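One protein chain omitted, others in place.
Read from first to last, the chains carry the letters A and B; within each, the first residue is number 1.
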Amino acid sequence: MGVARRGKATYETTNVWIRGTGSVVGPNEGSGPLKGQFDRVWPDEQNGQTTWEKAEQAILSEAYDEALRKSETDWSQIDLVVGGDLLDQIVTTNFNGRTHQRPLAGVFSACATFTEGLGVGAMLLGGGGLERVMVSAASHHQTAERQFRFPLELGYQRTPTAAWTATAAGAVVLANERGPLRIEAVTFGRVVDLGGKDPNDMGSAMAPAAYDTIQQHLADTGQSAGDFDAIFTGDLGHFGVEMLIRYAQEKQLDLSEVLDDCGRSLYDADQQDTHNGGSGPGCSASVFAGPLARRLVQGDYRRLLLVATGALFSPTTYQQGESIPCIAHAVAVVREEASR
Amino acid sequence: MTFLWAFLIGGLLCVVAQLVMDWFRMTPGQVLVIFVMAGAILGGLGIYGKLVNFAGAGAAVPLPGFGYTMVEGIGQAVKQKGALGLFTGGLTAASGGIKAAVVFGLVAALIFKPKS
Partner (left out) sequence: MDSEKARYQQLTQEMMPRRPVLRNAIMAFVVGGLICVVGQCIQWFFMHQGMSAKEASSPTAVVLIGLGALFTGLGWYDRIVKHGGMGGTLPITGFANAMVSPAMEFRTEGLVMGVGARLFTVAGPVLVYGMTAAMVVGAVRWLITGVA
């Protein structure tokens, strides 16, 4: 057990394991290229709930259920819940606390909330005293649209760089007893703002933040990008990935071989009309808790760096003409072969 | 013949609005505000009235027609009531459309639920 500092912003954790993951997504997410790799897929975006907000709470609750079931854990064994979402006052996560009744630490880094939660949870576990921590993040297309953009039935044309907030939730049970996957190190990002102002192009705004955190992680741990089987950013989307590869190239870091993006892989852009790709805290959370965790366990990857990216603006700040500050947090996840 | 002109002029106005939105990266709301004001100004200059006579619904149905209608209403009202007409004329002329939008909007909100 323990946490050791490496370099400027990275912490190596020992004996922090992922015991089980739960992922639940909406119909669009469940019928895209990652079809069949989530635990549950909702038949429609509302799934019998009376409001979109309740639907978001319900999808997170189901992700909790799946994570608990697969990790053979009962709520009473969870010492702390670390989670967040996109809605004001992180209501989705907080309202779920009414029912699960476990100690709750809400976190917020917009769409980077999931890796922030994983990082905080891993360090607390590594630090000792806790035995099991639930980490979660969720988002819902309809609730995010009404908070950040326009009413659903208002006609408007999306631009090619606009992101599609995913209806999705992911939850992970971390434990200090051996599980299939181990959290090796976490890097907390700093806020990077290179002046992007367009809320319909968050990919290019977030790419420099992703670069900053990735290079910090590599520098702090003395690794190169090739030491990972894959580096997954959160929701840069098609355009953001292009921008990140180009921007990193200028800084002498070649990411083109290993880089992929959760938001980009979630939808089929041609068939599903999702433009730049998926976004939202639930995007990276569900893609990790479903497909990526599966690939790690099955052996497609052994070492994965998950770098969720967040745009830290509000509707008020962009209407006031402020640029969009961005952040990214990185978590390195490895599969440990059974030692005996 | 009016039908053809309605199609052409109405379509062209929409194309101009689309180009303004795409080139200047405006939001639809900004474009609508500009076009309703442009309709009022062109109406005051007597240009939009000619377009309406010529293209019928092609000029009346797009939003500049709304600005034009209000300017025309003000003209009528000022003739009858003087300065008070500046305040009453615009909404009197546009009242059908506005009230329809409010009533139908309210009814639709009570009947329908947003889907996607």
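Some notes on this structure:
In the analysis below, contacts are C-beta pairs under 8 Å (C-beta built on N, C-alpha and C of every residue); 3 or more make two chains touch, one makes a residue touch a chain.
This one's a predicted model, so the numbers in the text were calculated from it and none came from an experiment.
Here one chain is not drawn; of A:Tyr247, A:Tyr267 or A:Tyr301, the residue touching it is A:Tyr247.
In the full complex, chain A touches the hidden chain at residues 50-52, 146, 150-161, 194-196, 201, 204, 208, 238-239, 242-243, 246-247. Within chain B, the residues in touch with the undisplayed chain are 2-3, 6-15, 17-19, 21-23, 28-29, 31-33, 35-37, 39-41, 43-44, 53, 55-58, 60-63, 65-67, 69-71, 73-75, 77-79, 85-87, 89-91, 96-98, 100-102, 104-116.
The definition used in the following text is that only the chains that are shown with their structure count from here on.
In whole angstrom, the spacing between the mean C-alpha positions of chain A and chain B is 46. In the complex of the two chains, the chain A residues touching chain B come out as 45, 142, 151-153, 156, 198.
Chain B contributes residues 25, 28, 114-116 to its touches with chain A in the complex.
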